[in-house]
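Removed: one protein chain of the complex. Kept in place: all other protein chains.
Read from first to last, the chains carry the letters A, B, C, D and E; within each, the first residue is number 1.
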Amino acid sequence: MHTRKRIELIIEKMAYKRAGRIFESVNVSGYTVIPALAGYGNGNKWQRDQDISGSRDMVMIVSICDAETAEKALEQMSSLLGEHVGVITISDVTVMRPERF
Amino acid sequence: MHTRKRIELIIEKMAYKRAGRIFESVNVSGYTVIPALAGYGNGNKWQRDQDISGSRDMVMIVSICDAETAEKALEQMSSLLGEHVGVITISDVTVMRPERF
Amino acid sequence: MHTRKRIELIIEKMAYKRAGRIFESVNVSGYTVIPALAGYGNGNKWQRDQDISGSRDMVMIVSICDAETAEKALEQMSSLLGEHVGVITISDVTVMRPERF
Amino acid sequence: MEAALSTILSPIILFFILGLVAALFRSQMNVPEAFAKGLAIYLMMAIGLKGGVEMAKNPMTGEIALVFAAGIGLSFFIPMVAFFLLRASSKLDITNVAAAAAHYGSISIVTFVAAGEAVELAGFQASGHLVAVAALMETPAIITALFLAARYGATKGPVAGSERGELVREVLLNASVVVLVGALLIGWIVGTEGMVKVAPFFVTPFQGVLCLFLLDMGLAAGRGLREGWRQLDIGTIAFGLYMPIVSALITATVAWAIGMSTGDAAILITLAASASYIAVPAAMRLALPKAKPSVYLTLSLGITFPFNVTIGIPFYIALATLVTG
Amino acid sequence: MEAALSTILSPIILFFILGLVAALFRSQMNVPEAFAKGLAIYLMMAIGLKGGVEMAKNPMTGEIALVFAAGIGLSFFIPMVAFFLLRASSKLDITNVAAAAAHYGSISIVTFVAAGEAVELAGFQASGHLVAVAALMETPAIITALFLAARYGATKGPVAGSERGELVREVLLNASVVVLVGALLIGWIVGTEGMVKVAPFFVTPFQGVLCLFLLDMGLAAGRGLREGWRQLDIGTIAFGLYMPIVSALITATVAWAIGMSTGDAAILITLAASASYIAVPAAMRLALPKAKPSVYLTLSLGITFPFNVTIGIPFYIALATLVTG
Partner (left out) sequence: MEAALSTILSPIILFFILGLVAALFRSQMNVPEAFAKGLAIYLMMAIGLKGGVEMAKNPMTGEIALVFAAGIGLSFFIPMVAFFLLRASSKLDITNVAAAAAHYGSISIVTFVAAGEAVELAGFQASGHLVAVAALMETPAIITALFLAARYGATKGPVAGSERGELVREVLLNASVVVLVGALLIGWIVGTEGMVKVAPFFVTPFQGVLCLFLLDMGLAAGRGLREGWRQLDIGTIAFGLYMPIVSALITATVAWAIGMSTGDAAILITLAASASYIAVPAAMRLALPKAKPSVYLTLSLGITFPFNVTIGIPFYIALATLVTG
């Protein structure tokens, strides 16, 4: 059992490819993008099936990586989050095959 | 780097707005609702594309907030979870701009 | 407040029922399956709405259970992950009604 | 008999049976939820428009007003009968019994359409006003059921996080009420002329779309049946079969009493005998969250719906012929 | 007046109003996103094909080339007017003003179709080339708006993770440009004969599909309206109502100057007066992420779209009649 990091980035759907490129640039082994259905922030709400433009949709990106990579990703991501709406968190997780990440 | 709480609530889709109102009432800065596709609990299974009524659909609500707010949310949520099917968990996460939460 | 385990398994959609059966065989109280939208791993990308066969789709399965069950699930899952693409992680979470899990 | 056969052998019913059989054999095929929901909206628009245009042609009469009253009355009354019968014949608790009762007082719009087809095939005529009756019968049942649940102590105060008006909105402004009533009004406003331009979408291909929709319903019914068989006791399953007949008999009496035409009576009987599987389940998740979808959905979708669509409707037409003949 | 009434009483507009009213009463009904997107692709294919077939019949003339130039010019120019007017009349910051301006320079294809129906109903004829004009007017506005945003210091360097060409692809190869232009070319290649086999799908049911689509637009507009009312200041809301009229007046002058036919002028005026709510919002999320969707979507979808579809179009037809009569 080994400890690695789990990055969770909740970000605008329209910007997810930008976040993906940042993840790739710091060499994470992978990430997975999950669609959101609705959300609330700062008194505003959005809901997927109620916005014909889709421009308020959010996604959650999850990436499992080592501590060093996580730190690099965080640094790089901060400038993206200066422009786009998003929330990034990091937590500790136990993994099975640590050499993968 | 600062520590905050990540609340994860898995709850019936039909009840997600009730959960959302509770989150709002304790003043979380935001939450994001993610649709589920299928699930299992107590020997029963459901699957989204196989239930024409959608009445067994679940969602996952994620909210990042401070420890105090998390505790309040948990308290308030317990009465909702007495009525609706759901699972609530809290974990520690590291965030970048702690003043946001 | 009690500590339990959160298993998060990111796995091919076509294999999620196999993973589900393994979870059931070790007697977790439940699990929830969440669809992914896109992903990246080992230099390859996939995107849901751009693959007519759906054969590269991934899902995330989340299960809250006790430490012992989590360990058993992990063991059993390793052989599935020898065949199918997937990532499994475990983390600590706080729950409200510990007897449920 | 022949009518029954020709009902069964219509492409619509055959696609339903195809879906049912595929699901019973555990096929994993499905019609995507978003697509099926889109088709459902189409069907309700088409039904509403057709009814509205008919209503514009045939003005409201005292006779029709009676049918309206009968429909509303039946939707209020049938849940009571259902409640006491299901309580007697099953081991379900009050909450589940009340929730199931609500489904049987409300209606299934697809069953309504299937009955419309069969009635026409059998050589009768049903009036366009019955679309309005269908819309009116959707919700009263929910009120009765909630009243019964409260009366027998199955409800507490409002759930945490619930909002005033939330349930009322769900019940009175759900997709099927909005689209059905709205399209009815629109059909009534634009009349036959106004329909000309939209008929190639809402009239001509209607039966074909119904085939696709019923394939999906068959899949859902088959899955419901497979699950239900394992989980429900025999008394509950029996209820799914005898309750539509009970409702039909009550309604036949009413139809006889107010002197309805054969076509209209057949449709009203079918409406009463049918059970909701979309609008009422959603309302029950909000109003009676402790009631189990596996109970009420298996009953309405897995048992009563296939029964009505195959055996029930020909029987209801025969019944209507009998009481109005 | 009569024309206005018959526009309002067409099933298409009535379904729009139904959606609008349902959303204002907070109905939770919706048309699933995947289904609505599928319908949108259908509509653009149908519009493109129709335009292409017309173009094959009527060869390009110098007169039409002028209309093309006018359309492109207006799409470049209107955002400037919008930018200064909105800056003057609201408290929004530069970024939000520039983003909103881009929407008003671009076009709404549904408004275009609704205008086409109304123009025909009013007894005029519009040429097929206007579909191409519509496609050409989608993007220039974005360029003007980004230029203004840069000029007034509202943009910085490229956002982290952005890629060269990403925005250009989003703007020039989005679904509506690809499908509209592609179908136009295909219609032009296959001509009237080639359309025979696909007409039962793309021509005959078109108006009906539009009803379903406008129901969804009504729901979106109603929700936009409800939210916007709470969040936008009166100056911003007013802009959503006077800006289409300003654009219409500018365009009417142009139409008069280049001597357009009444039908074509009515359509060009409507295009100019309409505001984008799909293509431009997506481009703005990439190019001006700090601009708020709640501002520009409320304006274009919640205020300008309903205004145009109900009151605007009859007015634009009248205006066109005046300047070309």
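Please note the rule applied: contacts are C-beta pairs under 8 Å (C-beta built on N, C-alpha and C of every residue); 3 or more make two chains touch, one makes a residue touch a chain.
Model, not experiment: these values are computed from the prediction.
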item: Contact list for the unshown chain, restricted to visible chains; value: C, D, E
item: Hidden partner chain, touching residue among C:7, C:22 or C:36; value: C:22
item: On chain C, residues whose C-beta touches the chain left out of the figure; value: 12, 14-15, 17-22, 25, 44, 48-56, 76-77, 79-80, 83-85
item: Footprint left on chain D by the chain that the document does not show; value: 9-11, 14-15, 18, 22, 25-36, 38-39, 204-209, 211-212, 215
item: Positions on chain E contacted by the hidden chain, ascending; value: 32-35, 37-38, 41-42, 45, 49, 165, 169-170, 173-175, 178-179, 182-183, 185-186, 189-190, 194-195, 197-202, 205
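As a convention for this text, only the chains that are shown with their structure count from here on.
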item: Any chain in contact with chain B as well as chain D; value: none
item: Self-contact between copies chain A and chain B, residue sets same or different by half; value: different
item: Centroid comparison with chain C (C-alpha atoms), farthest chain; value: E
item: Angle (degrees, nearest 5) of the CA superposition of chain D onto chain E; value: 120
item: Relative to chain B, chain with the most remote C-alpha centre; value: E
item: Chain A and chain E, separation of their C-alpha mean positions in angstrom; value: 34
item: Rounded Å distance, chain A centre to chain D centre (Cα mean); value: 45
item: Residues of chain E whose C-beta touches two or more other chains; value: 30-33, 36
item: Junction residues of chain A - those touching two or more other chains; value: 20, 34-35, 91
